[in-house]
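Report on the structure given below.
The other protein chains are all here in position, but one chain of the complex has been omitted.
After this line comes chain A, so read on.
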Amino acid sequence: MSLSLKELSNLLGFLQEDEVVNQQFDSFTSALQKTGFTKQDHFRVGCSVVILLQHKDLLPGAHQRLAAIYLLYDMYRSEPVSANPFAAVFVHLLQPSLEDKSSPQHLLYPAHFGKIPPISQQEKAFLSQLISSPNKDLLKKTPHAVLSNKNGVTDTINNHSYDVSGLQVSLVEKQSQLTSLNKAGVSCVIASPDVHDIATNGDEKSSQKVMEALLTGNHAPSKQYLRPAFIRPTPPLHPCRDELVWMNPMDTTRHTFMWDMNMTQNTNTEVKRLMAKAFRSALTVPQQNQLIAELNSDQKLVHHVGLTPAKLPELVENNPLIAIEVLLMLMQSSQITEYFTVLVNMEMSLHSMEVVNRLTTAVELPTEFIHLYISNCISTCETIKDKYMQNRLVRLVCVFLQSLIRNRIINVKELFIEVQAFCIEFSRIREAAGLFRLLKQLDSGDADTSKK
């Protein structure tokens, strides 16, 4: 918004008192163009002009001032006055000012900061005419003519009361769209005449210097404004906790690249693949046969097919036959107890029962394992909600128990009370009743033998 040094001198040259005095107003436009200001520059020029007007000492000549005011109008002549960015200046100037009556001290020390000093009646008349109804005659005048027109004063006073209310309303309307923060700015240049420094008073050069300082440069005061500024504390640094990296030596020599030892070993990838599949879904009969054959061919292979205790339930559910085979193979391994624990704790199902049943017939299982499994089954039966499933499961358990008892794999005595309670609870089911009878039979048989 500031001017360059050249532009400033151009502008000042244009506003020279001697130059302006007898220049017709309508020639201003072209003259301004001649000095090199285009439409885009107008706002900057206008801003500078306003500052010059605010400080009377910088633009002392009466004609100059009038010309400057006219310039503000002229630059935006093509648009309606209300669209003129400097319309507020006109409103201010045309207001009936109280300052007229004030003491002459103000000349020495401008009390009203940031306000353009009042203008004479003649000027007012001219300005109001200019704003309300500009005509060619008016523009034919020169600043000198306006200022010296003593007659006109009375005329215009009579004819016009400088009614600017319309303009004012439109201005207020415009400003209401602005935030109050934006409306709050005031000029940051304060006149502070040094009355004691008489030597430089009225010095042409000094005022030139001041104007340069005010209006040019990147940080020209004309660009700036004073308005309430909020204190915006900078956020302090986020507290630093455990953020820095402490380094401890790490022994990286332990990690070496591995040679693939299985190279050219006709490895059991196929077995592994089948096994991996077996965890997911039921295998076809040929696949099962192949897998079992492969596993049987190499006793150690079973350790290398990716079977872990955690995966046993999946295998049992999907391929109970394979699970049985594999478990039989693993009987000698140290991990077998882990497999058993998993098996006992897995959800009870036909498949798991089948596996356990087959296991009991094939090898001798630890009794506590079987007991645990049975009580697990019983409690599952008791807690299950679905009636249909319950019936099914109870039947299964009963048959399972009967077979265990008949094969003398478990000793009924140790589980007698538990099983009996189970039978009584589900006595409505035929198999349970059968089991109960079997129990009684055994009991009496035992009693008989003991009697003997």
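In this section, a contact is a pair of C-beta atoms (placed from the backbone, for glycine too) under 8 Å apart; a residue touches a chain by one contact, two chains touch by 3 or more; residues count from 1.
By our rule, contacts and distances are computed from a predicted model.
Colleague: If you had to name the missing chain as UniProt does, which of "Centromere protein M", "ESCRT-II complex, vps25 subunit", "Casein kinase II subunit beta" or "CCR4-NOT transcription complex subunit 10" would it be?
Modeller: The missing chain's protein name, per its UniProt entry, is "CCR4-NOT transcription complex subunit 10".
Colleague: Using the document's definition of touch, tell me which of A:Asp57, A:Glu354 or A:Glu382 contacts the absent chain.
Modeller: A:Asp57
Colleague: Kindly state which of the options A:Arg77, A:His92, A:His144 or A:Lys277 is in contact with the chain not pictured.
Modeller: Of these options, the touching residue for the absent chain is A:Lys277.
Colleague: Residues of chain A in contact with the chain that isn't shown?
Modeller: 55, 57-58, 103, 105, 109, 111-114, 179-181, 184, 186, 188-195, 197-203, 206-207, 209-210, 213-214, 219, 221, 224-267, 269-270, 272-273, 275-277, 279-280, 303-308, 335
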